[in-house]
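A protein chain is absent from this complex, but the other protein chains hold their places.
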Amino acid sequence: MSGTTKPFRRNNPSGFDALLMLLIVVAAVVAAFPLVWMVLSSFKTPAESMQVPPVWLPKTPSLDSYAEVAGVINAGRSFWNSAVIATVTTAGILVTSLMAGYAFAKYRFRGRDALFALLIATMFLPPIVTLIPLYRLVSYIGLNGSLFGVIVPHLANAFGIFLMRQFIAGVPDDLIDAARVDGASELRIVFSVVAPAVVPALAALTLFAFVYHWNTYLWPLTVLQGNTDDYPIVISLSRLLSYNRGAMNTHLVMAGATLAVLPPLVMFVLLQRFFVDSIVSSGVKG
Amino acid sequence: MMKLTRLKLALAAAVALPASAFAEPVNISYLTHWSPETVALLEAAAASYSEANPDVTITVQAVPFGDLLTTIRSQGGGAGGPTIASIYDLWLPELARDGLVEKAPEAVSGDVGAAWPAGIAAAASVDGAVYGIPNEINVYALNYNKALFEEAGIAEPPATWDALKEAAAAITASGEGRQGFGMINSWAAGVVHPFSSLLVSNGGDLVVDGKPALDSQAAGETFALYEEMIKEGYTDPSMGTADANTTGPFLDNFVSGNTGMIIMANWWESALRAGMGDRFDTIGTAPIPVGPSGDTARSISYSWLTVVNAGAADAEREAAWDFLSWLNGAESGENGASAMSGILMSMGILPSRSSDVEAYQDDLGRDFLAGYVDVLENAKAFPVVLGGQEFSEALQQVIESLQYGQVDAQEAQANAQADAESILERAKQ
Partner (left out) sequence: MATMTRSTITVMLAPAVTLIGVFILVPMALTVWLSFHDWSTQTGFETARYVGLRNYQDIVGPISVGRDFKRAFVNTAIYTALSVAIILPLSVMLGLLVYQTRVRGGHLLRAVLFSTYMVPMVAVALVWSKLYSPAEGPINQMLGWVGVAPGTWLSSPDTALVSIVFLNVWQQVGYFTVLIIAGLTQIPNALYEAARIDGANPVQEFFGITLPLLRRTLLFSAVIAVINAVQVFEPVALITQGGPAGSTNVLTYHIRRVGIERAQGGLGSAMAVTLMLSLIVVVVALFAFARKGERE
């Protein structure tokens, strides 16, 4: 029994169990309710979504809202943009984090710890602090108003470097030395020896980065500036709210929100195992 | 002989010039915040222009209202930015100062001066130079719910502030969860324009000769009116919240008959119709009630105009002005109206060109809009000055803090004047 010994292991009256069960159910219902409401509302007619008192279950569930959303915001294009932004950014983060994480974990050089600390400090910097000059800087480089402008500034981040260093530190030196003896270049070692050894961490980083960059709003909004062709889905979604002065489009907003939520949720279902593991090993020890 | 040759040359040049200017295919873009249905109408108009001018193609780019100014600011002035942009007149002074928009060519500015009422042409100008072609005009009036008035035993919409308070008191008392007079919050224009309409109807002004005039007695009385309406419970500020879509509880409460009166602009007709259906007929339009220091009912107006990107190529700018002159000119629409006015009328928005107003006389005569057309004559343009946007947002904050009882009327007035002085002063530097 000691393997499962945890807090609350005492043999209390069964009323305690009932209380625990009740708490779990209440917590799960409260957490799920807004999402359930969102999905239900997306099937309502415009009139139903404005009804007082509110209607819970749509009388005649319809998919009209979804068709209408597609017409208003060019949903296909927006989804594609979000996919490009999230995928390319994530790929970039994986590569830069692996390389830098490897160097910080396995190399000795002067100023290493200071440089690492400097990079890690940027993890705690809210994006708004650099937004104003970054906005101008990006237009100097000629990246404003394009997907490049959204992607390029985020191809490396401190969290990825930190996570990779933590995990690569645990990769045995022998493994790396053996590859060196075989004459493998350092770059080759990073991608064909070290990377396979830290797959769970890479999976977790993939999920973190993909979800973050699928959902992020402030920077694309600032850098794209009305270039509607390049809008990711979250910005198009916010446009649903204001696409028509004075219009009431709750049903549209709910349908659009439902669509936008799907990809990160699918990603989560696929990779959640790694997500939790990586938090366990990175968050707390750090 | 010499003279004749010269004349011939001049003639040849005159004929050749317009053609040669467009000889190369030109692509111009038109930035607006209109909804997809309205964009489709604009695209149709652009297509018929391109039929007659095959070298010019026009693409329409639409962004939400909230992104419009930043889009113009960041993309405008550059070669890649939109050639034409539709703007709110308040933004013009800054855009002109930063060199992002081009002065209208002489022919266009002459036409604007001749074909539009003087006040509206002035709002499209900075220091006397015309920068764009005005299109929509919005004006504020009192909307009231006739059914609630009847229930409360009031025959007429209020013509004075005293009558306004009486009517508001009666309606507030006539039912649970009702407010007599609705005030909007959380949306700059929705807060500031109704306040300013009451102010000018009380003989006051926001800005006189480029200096803020919120320290006047008329302004003091307006702040005091707000304070009284709130204190007496005729207005419930929590019923007046707006969201980023300029809808929200303030609209819902008026639509569902919880609000007796509200001061709003003509463009919300479509929202009322959509929300009220048959009950839309119970909504009346009346002039802004006159305050104790006022002599006649006045109101606030603001307009929109189209401007041309100063950073665009010569041929693009030339094509843009030509297209805009056509779009807003008397030949492009039906019955002597402009194509632009047809698009505006589809949204229930008032056109401003004098010949357009004439052409749409019948449509503008319909009950709801007629009340707005009537007040247009005595409307004052919301001041178009450098720093106008920030001025407007600061005044919004002051009025909202008064609405929610965070300051009293005197303090609100003092803050409003001090803010305005510092903002307008800073903007001039």
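Per-chain residue numbering starts at 1, and chain names A and B are given in the order in which the chains are listed.
Keep in mind that, in the parts below, a residue touches a chain if its C-beta (ideal position, glycine included) is under 8 Å from a C-beta of that chain, and two chains touch if they have at least 3 such contacts.
Computed from a predicted model, the values in this text were never measured in an experiment.
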{"item": "Partners of the unshown chain among those that are drawn", "value": "A, B"}
{"item": "For chain B, the residues touching the chain missing from this view", "value": "69-70, 73-74, 77, 94, 98, 100, 185-187, 237-239, 241-244, 249, 252, 256, 389-390, 394, 397-398, 400-401, 403-404, 406, 415, 418-419, 422-423, 429"}
{"item": "Hidden partner chain, residues of chain A it touches", "value": "2, 4-10, 12, 16-17, 20-21, 23-25, 27-28, 30-32, 34-35, 37-38, 41, 49-54, 56, 95-97, 99-100, 102-103, 106-109, 115, 118-119, 122, 124-137, 140, 152-158, 161, 173, 186-187, 190, 211, 214-215, 217-218, 222, 234-235, 237-238, 241, 250, 253-254, 257, 260-261, 264-265, 267-268, 272, 275-276, 279-281, 283-284, 286"}
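Criterion: only the chains that are shown with their structure count from here on.
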{"item": "Length of the line joining the C-alpha centres of chain A and chain B, rounded to whole Å", "value": "41"}
{"item": "Parts of chain A lying in touch with chain B, wherever the complex brings them together", "value": "50, 52, 71-72, 135, 139, 144-145, 221, 225-228, 238-239, 241-248"}
{"item": "Chain A-facing residues of chain B, complex", "value": "31, 35-36, 61-68, 70-71, 74-75, 80, 243-247, 251, 256, 267-268, 270-272, 274-275"}
